[in-house]
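Just one protein chain is left out here, and the rest sit where they should.
Coming up: chain A.
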Amino acid sequence: MAVQAPEAAPPPRAPAVRPRRKLTGYWLILPGALWLGLFFVVPFYSLLATSLYDPNGSVLGGYDMTYHFANFVDAIKDYWEPLLRSLGYAGIATLICLVLGYLLAYAIAFKGGRWRTLLLVLVIAPFFTSFLLRTLSWKLILADDGFVVDALQSVHILGADDRLLATPVAVIAGLTYNFLPFMVLPLYASLEKIDGRLIEAAGDLYASPVRAFFKVTWPLSLPGVVAGTLLTFIPAAGDYVNAQLLGNPNTRMAGNVIQDLFTKTSDYAAAGALSVILMLIIVGMVMAYVRTAGTEDLV
């Protein structure tokens, strides 16, 4: 800081700027900015533009930009069901993931001992196989003559003619399975950081193990809960593979509709509009969620 007469006492002024110094910061964010520009801003702009095309265009005849905002209204009118289904399935799968993932992450973090690393590798291990293959193999697991259906029928949870494959249960099971690791890892990261002495201290201060969990462990793991639920919910809401492979025409999610509109009926305008709507809904929900969960308040 430059030496100044004390009586002047102006707000601290930045030292005489050397232009090269000032530019360094911009140079450093350039790669990131380019990346975002190339792979997010441009595609998003293109998608947004597509969503406003004239709905009467076609791949062969080309599309005219007519700023047809009615596309959005039409998309909601026509496809509100798959949209809601996407959010519902993703929400249920996220909740199941949260329960299963929390138990798993808790067990690894606090009871894992020397097996911790191995257990974490096992959580990640499915990623070594393709997403499609793994989902396809669930077709076998849930097949009508598979052992899961047999077992459930033998204990009369399923009737003799009931099936799992091609039901919402199968789609939600597939979503849960595929996105569980995205829940476990952030949960593990925040649980593992919790100082065991805090839980001892809670016990010392008259909290039973159950109350110690809800007053200390759970609040301290909230950053992991928020991160995990977002990482699970967002991709699950946009997923179409599980609904396509494990579902039926009545379990179509927004992702399936968008895929069909783009690839089968070539209705680019509607596909774009539906994509943008799905995106806006998710962003809106995430913002509301993060605001209520208030992670910035947590350590």
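One rule holds in what follows: a residue touches a chain if its C-beta (ideal position, glycine included) is under 8 Å from a C-beta of that chain, and two chains touch if they have at least 3 such contacts; residues count from 1.
Rule of thumb we're sticking to: contacts and distances are computed from a predicted model.
> Which of the following is the UniProt-recorded protein name of the chain this complex doesn't show: "Dihydroorotate dehydrogenase electron transfer subunit", "Methylmalonyl-CoA mutase family protein", "Acetolactate synthase" or "ABC transporter ATP-binding protein"?
Checked against "Dihydroorotate dehydrogenase electron transfer subunit", "Methylmalonyl-CoA mutase family protein", "Acetolactate synthase" or "ABC transporter ATP-binding protein": the hidden chain maps to "ABC transporter ATP-binding protein".
> Based on the whole complex, identify which of A:216, A:230, A:243 or A:269 touches the chain you can't see.
A:216
> Among A:27, A:128 or A:206, exactly one should touch the missing chain; which is it?
A:206
> If the hidden chain were put back, which residues of chain A would touch it?
The list for chain A reads 195, 197-198, 200-208, 211-212, 215-216, 219-220, 298-299.
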